[in-house]
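My questions will all concern the structure given below.
One protein chain omitted, others in place.
So, subunit A:
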Amino acid sequence: MHAERAIRLPKAGHPIKFNRMSDDPCKTELASWLELVGIERDKSAFTDLFRYFAPRIYHISLSKFGSETLANDVVQETMTNIWRKAHLFDSAKGQATTWVYTIMRNVSFDMLRRISANKEDNLSDDLWGHIDNAEEDSSLEPFRDHLADRELQNGIDNLPDDQKQVVESMFYQDLSQSQIAEKLGIPLGTVKSRLRLAMTKLKHHIGEKHD
């Protein structure tokens, strides 16, 4: 039996601490159960997942739908999807809890649509697929960097030749200002002033695009 202690859930918008009871599996354990189910169709790993998630899914669904029958349906359908889709879980892309949550959310959404709109279109995949399948956090950065790089390159291409030479030596050959002066056979002061002019133009160029 668990002691009578209430564990308050963190409020939305606040940093979350994972408040764990003694018998709670850790995140990597959940992920490894999912992997066992996905790769080996391991029933005991699925049983572990079931015992952890089913009561939680039931609890969330009961407060959302207010119906024990519906909550039970959500549990059954979500757990079935976990069994059938576990091989699609990729621990490199995100946490096991997030993955299970998106399955539960999609099941609830499609179920509600079947009931209230009489639609069997299972729209959830079309609505969330492109977001859930994107890798967490880091995935979108390369896209941005890529864009920024291109804008920067555009800006550099548009510089007068003497400034371009200085900037390229610095950016791409990683030379110091005095090395650039030496390489180009010009005074250090000239390198500095060309760089200053070039930077002003580049800042202006990139700033325009981002305002």
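Note that contacts are C-beta pairs under 8 Å (C-beta built on N, C-alpha and C of every residue); 3 or more make two chains touch, one makes a residue touch a chain; residues count from 1.
The working rule: contacts and distances are computed from a predicted model.
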**OP:** Match the chain absent from this complex view to the correct UniProt protein name in "2-oxoglutarate ferredoxin oxidoreductase subunit beta", "Zinc-binding anti-sigmaE4 factor ChrR", "Transketolase subunit B" or "ABC-type spermidine/putrescine transport system permease subunit I".
**Re:** "Zinc-binding anti-sigmaE4 factor ChrR"
Original post:
Looking at A:D121, A:D162 or A:E182, which makes contact with the chain not pictured?
Top reply: A:D121
Original post:
Looking at the whole complex, which of A:S32, A:T97 or A:Q177 touches the chain that is not displayed?
Top reply: A:T97
**OP:** Just the residue numbers, please: which parts of subunit A touch the chain that's not shown?
**Re:** 2-10, 12, 16, 18-21, 24, 41, 43, 46-47, 50-51, 53-56, 58-60, 62, 68, 71-72, 75-76, 79-81, 83-85, 87-88, 94-95, 97-98, 100-102, 105-106, 108-109, 113, 116-119, 121, 123-132, 134, 136-137, 140, 143-144, 209-210
